[in-house]
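Other chains dropped; remaining ones untouched in position.
Note that the chains take the letters A and B in the order they are written out, and that residue 1 is the start of every chain.
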Amino acid sequence: MDYVYGPGRNHLFVPGPVNIPEPVIRAMNRNNEDYRSPAIPALTKTLLEDVKKIFKTTSGTPFLIPTTGTGAWESALTNTLSPGDRIVSFLIGQFSLLWIDQQQRLNFNVDVIESEWGQGANLDILASKLAADTAHTIKAICIVHNETATGVTNNLAKVRKILDDYRHPALFLVDGVSSIGALDFRMDEWGIDVSITGSQKALSLPTGIGFVCASPKALEASKTAKSVRVFFDWKDYLKFYNMGTFWPYTPSIQLLYGLRAALDLIFEEGLDNVIARHSRLGKATRLAVEAWGLKNCTQKEEWFSDTVTAVLVPPYIDSSEIVRRGWKRYNLSLGLGLNKVAGKVFRIGHLGNLNELQLLGCLAGVEMILKDVGYPVKLGSGVGAACAYLQNNIPLIPSRI
Amino acid sequence: MDYVYGPGRNHLFVPGPVNIPEPVIRAMNRNNEDYRSPAIPALTKTLLEDVKKIFKTTSGTPFLIPTTGTGAWESALTNTLSPGDRIVSFLIGQFSLLWIDQQQRLNFNVDVIESEWGQGANLDILASKLAADTAHTIKAICIVHNETATGVTNNLAKVRKILDDYRHPALFLVDGVSSIGALDFRMDEWGIDVSITGSQKALSLPTGIGFVCASPKALEASKTAKSVRVFFDWKDYLKFYNMGTFWPYTPSIQLLYGLRAALDLIFEEGLDNVIARHSRLGKATRLAVEAWGLKNCTQKEEWFSDTVTAVLVPPYIDSSEIVRRGWKRYNLSLGLGLNKVAGKVFRIGHLGNLNELQLLGCLAGVEMILKDVGYPVKLGSGVGAACAYLQNNIPLIPSRI
């Protein structure tokens, strides 16, 4: 039943879908249930409350839409904007590119601020656009918090500050797909109007829930937004929220129970500890890359991502071959370079329910692959550098002290 | 971890989500995988081929969209039609009503043919509309094959015949959510242009895949359809089909493996045997209803549904109380009456991976509930009537002969 079997565990280090913890797999191992019985609304109620903690919002309204991140994007845009609306969007890699493509196909007037792939969003240009926009023609700022293709994390607090500096009322829409639940993310504090993520990323579930969390201002905007929408319409959800039955159409019973378990695990570990763990994993990965003598695709430390590292390979190596060998020889799944960086980078996803020894196994595998493809790595060097950092920084597991 | 525990199995007889067979639960009991590895495209390829057999099409192109039936509706409409297009749609119950609501919100010009709830689509009116439409302003006919709210199955072959009689080129869009994989359904033979269903119905999976199958004519229409769409756009799927990677965004790994297992079970049993089994279950249920002295909400035999039976209760009984007692006392999940028939009918879903003894346990439960709520049923009468039919008609299990 496994499609292509290899002995031992698959080492899953793509930046999503990520490893599902055993307790979550267990929680989803169940028959269907009537979603109109009293049990599912009762469960849903706890989920909606607790999901807000992951977004760090108290005033936001979450929607758990049976879709992917792409659908969550669409829900964020169509519920808050009208066709022809001017929006500012940052193009810094493949996923921001795809979001912009969606924005354009949804008939928004997209003002694209492009950066070189490997750099973060150019916030200076944002500032000048906002400064110039005294008529407030810009209706929304759309930004990917963590660009999964290049391992670049943007500074959302700074975006907020710029908006505030110019007292600009534009909506602040954030793709947190590869950040929320893993990186520091503060919806309320940063004045984010719509935050979105997907279940298969930091929450470590299967694909299938697109999380969309709307601020009161976003909800207000949804009342007049003229974009056509039905499946993704918040209005239908809100109607069922009011009725206490919560679901305008059938949710996945399994994912609801899985989400309950996933949230319980995060709260048991502590969200701040989860974020600190990702910080350790990111730092350790970057130290290994450095020890190998390779460059990080991300050009400055301020943009380093703690959920994914895109590693540049020398020109004489095809990074796709690295990914292929991982799969074929070591049962290791790495991320390909995409679009502009295809063949030039491979990616190590280090997000979700993952610990340091899992990562070290992956790093050891990457070392062997590098040797396989002719890069003169000193075997053990990356793992050693990572260990030197980790051995000083891993806390005891609290429940086992 | 179960939200509201009761001893023994839950008897799940809502018309979706339905019981998942153990082998399918097993197949989905797994970690995530890289959907860009060679394994997932190889798996997907078999699924796309085999799903066509369930739709009985060889020329259709299936899309396995990570969404629900509501999303599948939206995908069918927005890919084939343009805003303002005139479409004919039949209103015969809650689910056709919801689809029409969607059609209107998507800005189509909907020509509604309404029937009394409990009756099938009025095809005479369709015929006269088509006769009158010599200019071919009608772009599509939208019909729910099996209206889940009233247990009414429409005659799709007759719809086709009427279209042919008038040589009308309108697209033929069919909601087969509670029929495909359980009732006789022939996409190619009946000239259906888009057929849709959902994973949590006859296929007996969790919610999460909206199946949309497009005829060549529908694919052609999608090239010029002007409805705004991104997440639901077939074009993105077709692009990835051509590349052999199949997925424009992340699918649920678990549902893909689950679908593989679900299809294998259906083929092992034989699709025609699956349909015959549903016919037995439907007939047995109706015989029980008759023995109880109750009326079927469906007004004529030609519309009787083999996947769900809506039972009318006497005016002095609130049908919602029947559903509540099933849940509270017997661990039995029945379907509520919806909208116009709320309080007046309760529904027995008998679709998916279900056998006769499971149904008989449900029918025995309904008898006790009827007694509970003051209806003078003769205990054992419905089960006896059902058994009298079933004992003559159940075949031996082929693998056990």
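In this section, contacts are C-beta pairs under 8 Å (C-beta built on N, C-alpha and C of every residue); 3 or more make two chains touch, one makes a residue touch a chain.
Keep in mind it's a predicted model, so treat the numbers as computed, not measured.
The copy number for the entire complex in this file, given 2 shown chains of one sequence, is 4.
What we mean here is this: only the chains that are shown with their structure count from here on.
Our note on geometry: subunit A versus subunit B, Cα centroid distance of 34 Å, whole angstroms. The residues of subunit B lying in touch with subunit A in their complex are 1-4, 10, 12, 14, 16-20, 25, 27-40, 42-43, 66-71, 73-74, 83, 101-102, 105-107, 198, 200, 206-208, 227-233, 248-255, 257, 260-261, 327, 333, 335-336.
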